[in-house]
Every structure is written in C-alpha cells, then in structure tokens.
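Accompanying notes for the structure given below.
The other protein chains are all here in position, but one chain of the complex has been omitted.
For clarity, chains are labelled A and B in written order, and residue numbers in each chain start from 1.
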Amino acid sequence: MKTNEYKKMELKTEKKNWGTSYGQLVWQQFSKNRTNLVCMWFIIILFTIAVLAPFIANDKPLIIHIDGKVHFPLFDTLTANDYAVFIAAITGITLISLIRRNSRKVDPFLRSGVLWKQVLICTGTLLVGIILLLVFMPRKLDATDYRAMIASGKASDAIFPLVPYGYGRTDIKVSQKPPSNEHWLGTDDVGSDVLCRLIHGTRISLSVGFVAVGIASVIGIVFGAIMGYFGGKIDFLGMRLLEIMMSVPTFFLIITIVAFFPRSLLNIMIIIGITSWTDDARFIRAEFFKLRNQDFVQAAISLGLPLRSILFRHMLPNGIAPVLVSITFGVAGAIFIESALSFLGFGVAPPTPSWGQMLSTGVSTTGEFLWWLTLFPGLAIFFTVTAYNLLGEGLRDAIDPKLRKAV
Amino acid sequence: MNNNILLKVENLKTWFPIKKGLLRKIIGHVKAVDDISFQIPHGSTFGLVGESGSGKTTAARTIARLIHATGGKVYFNGENILPLHQSELRRIRKDISIVFQDPYSSLNPRMTVGSIIAEPLRIHKIAKGSELIDRIATLLQKVGLSAAHINRYPHEFSGGQRQRIGIARALAVEPKLVICDEPVSALDVSIQSQILNLLKDLQEQFRLTYLFIAHDLSVVEFISDIVAVMYLGKIVEIAPAVELYEKPLHPYTKLLLSAIPLPVPERKKSTAFVSEIGQEAPAGCPFSGRCPIADGFCCREIPPLEEKAPGHFAACFKT
Partner (left out) sequence: MTENGKILSIQNLSTFFDTELGVAKAVQDVSFEIEKGKTLALVGESGCGKSVTALSIMRLIPTPPGRIESGKIFYREHNILEFSEKQMRGIRGNKIAMIFQEPMTSLNPVYTIGDQIVEAITLHQKKTYEQAWSMAQEMLDKVRIPDPARRMSEYPHLLSGGMRQRVMIAMAISCKPSLLIADEPTTALDVTIQAQILDLLDELQQSENMSILLITHDLGVVAQRADDVAVMYASKIAEKCSCKELFKNPLHPYTQGLLHSLPQLGTRQKRLNTIAGNVPEPLNFPSGCKFHTRCPIGCNDKRCQTAEPELKEVSKDHFAACWYAPGYEK
C-alpha cells in the first residue's frame, strides 16, 4: 500500500499543514496590545511573589551557623500549606509549558486527547501531593529569635531574606512607625512590618480571587449549561432560582453568612463562590441557547454522539468565551469583596495578613491617621484589581467581534 | 411493503404550538409539516422542493429525529423509527446522516477537520488507531480534499471546501440514507456544480440514498429521480423528475417552473401575477389563495394527493 505510507508521511512530517487553532488566534490578537501584556506580567509577578512569599519575607534566616554547624531554619519551618502552594505552582507551570509544547509538537488532530491525559496526570499528582502533605506533614514551631542569637554571638554568617520579619511578629516597641530604613513601609499597630504583611497578603488576595471564582464558575457553567441545553421547564425553574439569587444583595448576604461561620479563609472563599455564580450561569445559558440551534450541534446530535460530547466538546468550547471574560472580572470582584470584608472585620482573623484588614488599621485608637497603613495596601488592591479588569477587557476584545466572525 | 423501499413516510405531521400569555397556554399550531407521505427506494434520490416556509427542512429534520414529530410514521428499513428511545436511536443515527446548508455554521470551529470526522467513527466503533487516520485520509480524498488537511481548522477553508468536509463527515458513519438539506444553495455558482457532481459520484460509489432538499428546481432536476413539491406543509405533487418538468400538473409547480429565470437572453414577463405567500393557510387547498384557477370549492375542501398518471401524484381538483 504505497499510497497509505505516503499519506502517513504527509501527516507526520508536514507541520506547515497544521492549522491555527482558535486559541492561537485569540493569543495573537491578545498579545498585540501592550497594556494586556503589561497587566499579564504584573499578575505573573504577583503570583511569583505569592508563591515565594516565605522566601522573600521571613524572620528566619535562610542559612545560619550555630556553634559551627550549618542550619536552614527557614526550610525547617515551612508549613504544609507552603509546600502545597509550591506543588500547585509547579503543576501550573508544568501544565502551561506542556500546552505550549503540544501546540508545537503534537498533531492538532491528537492534541485534545494528549492534553486530557496531561491534565489528568497533573491534577492527580497535585491532589495526592496536597493530601499527603496535609496528613503527614508535622507542624513545626520555631520560636527561636535568631537575631538575638547573632547579637549575642551564638550564631554567625546568617543570610536573611529580603524582608527579615515574620508576618505574625508583634513588637509593641516599634508599633505605628512611619517608613524608615529598618521598616521600608513602616509598621502597624502591633509592630509588624507592613511590607512583610503586604507580601504575605498577596497570597490571601490571589487565592481568594482564584478559588472563589473557580467555585463560582463551575457552579455557573454547569447550571447555565443545563438550563441552556434542555430549556423548557428546567430552564424556567432554573431562571426563577437565579432571579431569587440575584435579587438578594450579595454583599449583605455574605456578611450575614460570615457572621454564622468561623472566620476562616476557606469559608470566605466558599461563600463568595456560591453567591457570585449567577452572571456566569446567565452567560452560558444564553450562549447555549444560541448554539443549540447551530448546525454543527445539530450535526453532532444527528451523528448519534453522546450527550457528554455534545455538551462539552461541541457546545462548551464555543460558548466559554464570555465566561472567560467574566471570570477575570470576577477575580477582581472577589479580591475586592474579600478586602471589604476584612476591612469591616468579617474577613480572615489576624495575624493572617490581608490587604483589606491592613487598611482598617490605618486609623489608630487615638484617632491619628497613619497614612502608610492606608496607602500601601490600598495601592496593592488598586493595582491588582485594575490589572485584572484590564486583562478582562483585553480578553474580551481579543475574543469578541472580529475574530468570531472570522472563525 | 416493498422490500426495495428504504424510507417510507406515512402521514407525518410536525406542528409547533403557539403559546400565549402568562401561563403559556397553547392557542393554536403552526402546521410546519402537515400530513405528508412518500417513499424512497434504495439507491435513488428523492428531491423535495419548496419555497421558504414550505416545511421541507422541518420535514427532513423530523425524519432525522432532530425535531419531535406530532404524528405519523417513518419507516426506515421497515422499522418505525419515531417511537424509538434515545438508546435505540444510536443505531439509526449511524444509518441516517445529514449534510447541512450553511457550510460556515455546520462545522465546529474549535475542532480540526480530522477530529470532526474522527468523532463519529470512534463513537460508532467503526475504526480506531492508525486505521482511523487512514480512514479519515481516504474520506478526505474521496470528497476531493487532501489528507494533509486533517490537521487544519474549518476557518482555513473556503465555503466549497467546508461543504466537502461536511459531506465527508456525513459519509464517515457509512450511512444508508443521506439527507442533503440545501447543500449547494449557500455556494457560488462555479462551486455548486462541483459539489453536485461530487454528490452524484459518491452516490454511485457507495450506493447511497439521498433525500435532497432544495428550493432551486434546476438543481433538483439534475440530481433527483423522483421529485416532490411542497407548499405550506403539504406535498402538492410527486412525480418522476422527467415527468414533473415535462408535464407539471399542479398549478403551483407550473408557477414555480415558469418563475425560474433561464439563462437565455430574452426578456419575458412572468405571465401570472399571483399574490405572495399568505401568512395563514386557508381552510381549503393551501394554494387556493394564490392559484389562478381556484374556485369556491378549492377554498373549502382540501384536495387529496391522487395518482393522476402512473407514478404521478398531484393534489388538485382541477387536473
């Protein structure tokens, strides 16, 4: 069968013949705009800071010589949480680089299958890793004051992180000090370093944004997809439920719920998540209504493809665009809500640092206005939220009108 | 029943309810397809012609079980497929496939050509692995594309090429009946003839049976063996293609034929000025409102589809 061999050769070798996928087109459009790229890099840097927070701001030194022996106190005191964040970050980076590699090395024809396997393996390792960590990782406390040890000559040759303070440190002696050489962004009411708390607060804000919106979009997509595909009575009931959800002022609902549950980060994420899925559901429903009558969906039905494939291979990828945009806006919104909650005192409990909570300490008990405690967390919130919003807008422009027509 | 008949439609009805008010009470029906019957022999092409709103597309989609039928029976290979459940339907889906009108909306823009064709092959367990790729390549070559197109996305093709991909997808499942829903009306003239020839070649090669829907009579005449003319949800005339064009019986068919602008340069006026399609079907013959020869009787009674000549049926009192 000479022709067959020829055909296979043609398939394997000719990369020229690979088409440009929709994702690549969107990326081309997206990366044309400089603002988009700046925002994207800003958020990437923010993520890096969040992941590496314990290495950037910590009161434990990286290396120290005590009695002639080398110690690594910083690594010894990393918690299970820290390691979980590292694993998540590594998985994320691996996935992104795999996707980039796929688009260069794997036939577009086989790509989705390969990607599925990669995603499954990665999430599998991630989940197993985190569970193992949380179960087996012992919680170590290290209350040693290494600086005192150096001062007293017990230890030497210590390398401290960039910001040599812990976020939980209280030191009444230096409380409410304005920015100085010692504390670049000043200290707060209990004497913690503001810069250190800002850096650790990045983690809280970003993870709230991500997890909350993740929960919201999963609920929203499933709900909207079901309403949109089946229509009729299911849609009618679903829409009524949605209207009930929407008629309740979300923020007050959150405050009410928060009052009933312990003030933990996870609770806040979940609460924000389950109260803000309505927009996603409406977008997906509208898209699915449109797609339902498109010929390619009709074709999929007429070819006898299973419902799973029709919903998730044919309809979802074509209807996800507006949700992607709303997700980026949602992340900004969630960060905002968390800040507001913390500001009002309903957020995470101290000493866990959060930008909103730091804002609220800006006015001292004596009524004095401590500008550095308001300005820096305020700027952090402002820049992060703006970056996400600009990113969302850029994405919307890249996805929406012209390109959709072209595809 | 004749063994040679692949598809037999009996009294098929598709009505859409008109709902009004807060409680969505049904106040009436749009009779998109109203009591049509016909049969298609193995290996032949059955043309269904009509203007927009005549119900031809609805009829086709009802037969393909994409739209719920209100009444009637559809026998496919002697088995009534209308009452079949979703799970049993899978078997029939493999035997009936559709080529759609709009080559731009009928292909999933997020999937490569290869995956579009591969999916039905995998689902129906026709091929897998390297055999799958071979099959797709062969199919693409059969419809006049190259195997190298397997990794391309639909937006990289022109309208005619996309329609070829649509045809390849329809043929991938090795169907017995292919429903062609205006497959050429969205294409350019020079591409139209390519696709029509292709459909004809494939029919010979795979012994396919076509249900071919179009509004263009000259296209239908070229490809069909038997032609049925639909008007407002009813079939008004069925005849072998040659006979229909030589001796049209129903006044609507005559009107349609006279309205086609022939590529012969001579100015002519369409003789009959008739009013446009009515919003509501009259009580009697659906065509009575526009018919030049209708009388009071036509407006009251619905004419049955009768055999006026051997193999030639028409629904008109006046012929």
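The definition used in the following text is that a contact is a pair of C-beta atoms (placed from the backbone, for glycine too) under 8 Å apart; a residue touches a chain by one contact, two chains touch by 3 or more.
Just so it is clear, the model here is predicted, and its values are computed rather than measured.
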Only these shown chains touch the missing one, namely B
The listed residue (B:Thr45, B:Ser97 or B:Gln161) that touches the chain absent from the view is B:Gln161
Considering the complete complex, of B:Gly21, B:Pro83, B:Gly129 or B:Pro265, the missing chain is touched by B:Pro265
In the whole complex, of B:Arg135, B:Lys200 or B:Lys308, the residue touching the missing chain would be B:Lys200
Omitted-chain footprint on chain B covers residues 51-52, 158-161, 188-194, 196-197, 200, 215-219, 221-222, 241-242, 245-246, 255-270, 273-277, 279
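Please note the rule applied: only the chains that are shown with their structure count from here on.
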Cα centre of chain A to Cα centre of chain B, whole Å, reads 51
The answer for chain A against chain B in the complex is residues 4, 7-8, 10-11, 14, 17-22, 107-109, 111-112, 294-296, 298-306, 309, 313-314, 317-318, 406-407
As the complex stands, chain B meets chain A at residues 61, 64-66, 89-90, 92-94, 96-98, 100-102, 105-112, 114-115, 118-120, 123-124, 130, 133-134, 137, 146-156, 166, 169, 173
